[in-house]
Every structure is written in C-alpha cells, then in structure tokens.
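See structure below.
In this view, the complex is presented without one of its protein chains, the others remaining in place.
On to subunit A.
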Amino acid sequence: MKYFLKRAAFMALTLFAACALTFFLMNVIPGGTAELIIKHTFVGLEESVTEEQINQISSRYNLDDPLYLQFLRWVKEAVLRGDIGTSYVFKKPVLYLLALRLPATIQLAGASMVLSVLVGVSLGIYSALRENRISDHVLRIATLFGVSMPGFWVALILILIFSLKLKLVPVSGYGSLENLLLPAAALSLHSVAAVMRVTRTSMLETLGQEYIRFAKAKGLPVWKIISRHALKNAMLPVITVIGFQMGSLLGGAVVIEKIFAWPGIGSLLVDSISARDLPMVQGCVLAIVMMFLLVHFFVDMLYTHLDPRIRYG
C-alpha cells in the first residue's frame, strides 16, 4: 500500500513536470503565440497578421501576462476545478476534445500492442527453437526490415496490397474492425520486430540453462518446457521492451493517423503545436504521459509476478 502511494505521488510529480516543461518549452520556440493562433484560425497560414489582431487575441487569451502567472493559472484551474482549459483554435474544452480523440488513439495503440505481443513473442520463440536454420535466418532478416522501414512507407505499401489489389479492407476511415487492421499493422511492425528480437535472444539464453536441459532429459515435450519453464524466465526483458515500445507506438501514431485519416490525438497534437494552441498541447501531453506512466506501472507489476525476487517497497 505504501508503495502504491509512493508510486502515485511519483506519477503526479512526473505529470506536473511534463506539463511545466511543455508549457515553458512551447513559449521558447520561435514564433509569437498570438500571431500563429490567428494564422491558423482566422487569416490563413500565408498571410500577415496586423498588430491590432495580435493585441485582440493576446488580451482574449491573457497572453500578455508573465509566463509564470499564465502557468500558475493553468495549474490552479486544473488542480482545483479539473478544468485543463479551452482550445484556442477549436474554442471547445480541451477535456471534451480529448474525450473525442483519445479513444481512437487508445484503440490504435492497444491493437498494435496486442499484435506486437502476439506476433512478436510467438515468432521470437519459433525463431529461437529453430536457431540457425533457414526459417530462423529468414525471420531475423525480416526483423531487420521491420525495424528499419519507416512507418508511413509500410502504411502505403499495406494499403496498396490489401486495399487496392486484394480489396480486403478500406483505405481509410474509422469505426469498424476492418478500418483498424491496416493502421494497427503498419504501426506495430516496428514493435513486432523489436519484441521478436528480444524474445529470441532471451529465449535462447534461457534454453541454455541447466534446468531446461534437465527438463529435456526428463523427456518433457517441447511445448511444455517452453510454456511451463522457459517462457516465464525469458519474458522479463521482453516485457521491458514492450513497455518502452508504448512510447514509440504513441509517437508513430502521428504519421499513421494522418495517412489513414484516423481521428486520434497524434495528429491533433502536431496541429496544435504548429498553431501554438497551448491548452490543447498541454492536454495531449498530459494524456500521453499518463498512458505511458500507466503502462510502465503495469510493466513493473508484471515483474513481481514473473520473478518473485523482485520486490518494491
């Protein structure tokens, strides 16, 4: 219990630090906030903005106040009233916009995680069992491909094959399982490869251990050795990698969301940054950091299950 409290406090501190960092960094990058909000909302990207318009927007959103005051106001509203602001560009509450967009991102990242774990772990085990045979070599080359191919390119190739040639799934859209397949596959390719590589290495190491040899000598069937004895010990590094992959999944989602017109927070975050829509950026960062922390918390909990020697407290 004490550990949970400690952990929760640490999470809150991380969230606060992330928000503060985002807030101040957004203010040091070049380009005036008011000017960019106007360009993205009212006058058009290429056109100039008049001093009068800048003043009007600055006073509407209190952008003239000292930075620390603006930040304190944001924190006060967020902590006391649970209100993380209103988007300058969409003119709607950030929470409402996040509620609209977050489910799509969670679905996409979640589905990609499932794919990474299912495909990555099973192929990794298979590859380890077939060490140095042709299928192992083929799979290892495939992982190299998976790690090095850019996501947007894979996405386009997948559309080309599965939508245009085979007519199995639609090119873009949101809402049904068939819409989810291609983006999830494109997004997870990198993680599948990463998980597979780690699983293979870790599995080989475990398979070389004394107790596995003993199990073999006992005449246990291979699937039993793997599932009962080897997998549990081999999973520790794999789980660490899965946790870290969550970060790359959220990052990669930005490009994939654009390509598949997927209504998640990745593209929202990028657009908000270029429009200097501060409250929206803060909201997106908050949501992403929160997801990341939760996944890591979950990973840590799994450690103790997998290896009882690991204890937190």
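Annotations
Quick note on the criterion: a contact is a pair of C-beta atoms (placed from the backbone, for glycine too) under 8 Å apart; a residue touches a chain by one contact, two chains touch by 3 or more; residues count from 1.
To be clear about the criterion, contacts and distances are computed from a predicted model.
Missing from the rendering is one chain, named in UniProt as "ABC transporter substrate-binding protein" (options: "Tryptophan synthase alpha chain", "Acetylornithine deacetylase", "ABC transporter substrate-binding protein" or "UbiA family prenyltransferase"). Residue-wise, the contact with the chain that is not shown comes from A:Leu231, picked out of A:Val119, A:Val192, A:Leu231 or A:Leu269. Listed residues A:Tyr3, A:Phe42, A:Tyr68 or A:Phe214: the one in touch with the omitted chain is A:Phe42. Listed residues A:Leu15, A:Val75 or A:Leu100: the one in touch with the omitted chain is A:Leu100. The chain not displayed touches subunit A at residues 29-32, 35-36, 38-39, 41-50, 52-53, 56-57, 89-91, 96, 99-104, 106-107, 109-111, 113-114, 117-118, 121, 156, 159-160, 163-164, 167, 170-176, 179, 227-228, 231-232, 235, 239, 242, 258-261, 263, 267, 274, 276, 298, 302, 305-306.
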